[in-house]
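See structure below.
In this view, the complex is presented without one of its protein chains, the others remaining in place.
Our next item is subunit A:
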Amino acid sequence: MKRTPGGEFDDFVAARWSGLLHLARLLTGGDRHRAEDLVQDSLVKLWSVWAKVGEEAPEAYVRRVMARAAAKSARRRWWGERPVEQLPEQAMPGDVSARVAERSRLESALAQLPPKQRAAVVLRYYQDLPDRQVADVLGCPVGTARSHASRGVARLRQLLSDVIEPVG
């Protein structure tokens, strides 16, 4: 039995919703509402080209749309919480809130990066894409993408130095 295109689209969205939402959350620096908007806008665009893209690589298409939209977004947003240098309370090892604290720390550090650097870092280290594909997704030269990623990582190295301890 063959599924209708609308049914296939719904199946794809239901299967990949969580992963796409997490990617969007990293791309937006932890803004949950903006991440949902980003995912939804990208999925609406995917729906309009589903007949062409659906058979091949819909997730790559959504990732490209999301990354470009996030990299272009220059608007400043209200955070509700302001990132600080020292966390007010340290998570204890084994604590349930440790992962939450680590996650919020990562997201607040990502939020301090410029959008293009953040997108390059997320694509490079979360999506594990090589520099060439990062450049392809962002629509820029390879050298530019590499520069964005290296600058972003250098900035994160400063921001997360107490969370990620250097070896040796």
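Please note the rule applied: a contact is a pair of C-beta atoms (placed from the backbone, for glycine too) under 8 Å apart; a residue touches a chain by one contact, two chains touch by 3 or more; residues count from 1.
The rule is short, and it goes like this: contacts and distances are computed from a predicted model.
The unshown chain of the complex is recorded in UniProt as "Cellulase", chosen from "Cytochrome C", "Tripartite tricarboxylate transporter TctB family protein", "Cellulase" or "Putative tricarboxylic transport membrane protein".
Not every partner is drawn; the one left out touches subunit A at residues 10, 13-14, 17-19, 21-22, 26, 36, 40-41, 43-44, 47-48, 99, 102-103, 106-107, 121-122, 125-126, 128, 153, 156-157, 160, 163-164, 166-167.
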